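Removed from the display is one protein chain of the complex; every other protein chain stays in position.
The block that comes next holds chain A.
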C-alpha cells in the first residue's frame, strides 16, 4: 500500500506556561508534547496510545489548532496548519474533524440533532439549503440514527447514540481526516464494538483517514495500521501495528501490552508492572523519560536521551523505538513480573 502522505507532523511541541506569583509571571512550562514527528498516510488508521497525561490528546488538539503549537509544523495535505490565516483555517476545518471522548459533553445540550448538524452543514456550506434535510437524513441513516429522531435533544439519547451523532457531525462536512480522541473509551464494551465497526465501515465506504487516540491497546489493535506509543510527551515507539504487537522493543510498550487481558484464564501471562505514577510533565526526568519507572534502567539512561531508531538486529522497515538497550533487554528475565 503506497498512499500519499496526508498528515505530516514534525517537531511538534506544545508547552503550556504555568503562571504564578504575585504578578502572574511564567514560572514553568508543562511540556505536554515535546518534539514529536510522525506521518499519516491517506486511508490509514494511525493510533496514538499511552497513559493519561502522556500528551496524546494534546497532540490531537494541536493538530486541529485548538491550541497554538509552541514549535513545529503540522502539514496537512500540503498546507502548514500552524501558519495558515484564520480564514484559510476555517475552510480547512471541513477536511479535519474530531470525534470526542465524552459523548455527554460533546453535544450542545440546547440544540437538537437537526440543529447540530445543520450548523455544521451551513458553516461549511456543504449542501444548499434546499437539500439540507435530505442530506441530514442520509447522514443519520449512515450512522444508524433514525431520521424520525432528528428533532430530539442530546439528553434523549443513550451514550452510544450520542457518539453516533458526534460521528455524524464530523462526517457532515466531508472530512479527509478524522481524529478520534478516545472516541470509544467512555462507552460500554458492546457499544465500543458497534462504534468501532461503524468507524471501520465508514472508512471503507468514504476512504477516511483516522488518527485514533486511545489508552487501550486492545481497542486499537483491530483498527490500526500503524501505532505510535507516547510517554510523557515523547514518542517511545512507532511502527506497523503487527510489529508493535508481535515484537515490541521498548519496555514501556511491553508493559502496556502485558496489561491487555488474555481471554484464556489458564494461560499464564507475564505482566510487567510499572511502579509509581507518570512523573510530572512540569519536571520531566533527565535522559530517557521512562528511566524512573523502567525495570531495566541504568545510570546511562538517566544521562542520555535515547533517539528513535530502528532496532539493530532486524531490518524492519517500519519500526522505530527510543531505548538504549532494546536489543539487549531480555524480557523473560524479569522474575518479579511473572505470573502476577
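Here are a few things to note about the model shown:
Going forward, a residue touches a chain if its C-beta (ideal position, glycine included) is under 8 Å from a C-beta of that chain, and two chains touch if they have at least 3 such contacts; residues count from 1.
One rule holds for everything that comes next: contacts and distances are computed from a predicted model.
Among the names given as "Carrier domain-containing protein", "Cytochrome d ubiquinol oxidase subunit II", "ABC transporter permease" or "Fumarate reductase", UniProt records the absent chain under the name "ABC transporter permease". Among A:107, A:199, A:219 or A:288, only A:107 touches the chain that is left out of the view.
If you put the hidden chain back, the residue from A:32, A:48 or A:173 that touches it is A:173. From the set A:71, A:123 or A:273, the residue in touch with the chain omitted from the display is A:123, counting the whole complex. Contact between chain A and the absent chain runs through residues 24, 61, 64, 66, 89-91, 93-94, 96-98, 100-102, 105-110, 112, 114-115, 119-120, 123-124, 146-148, 151-153, 155, 166, 169, 173.
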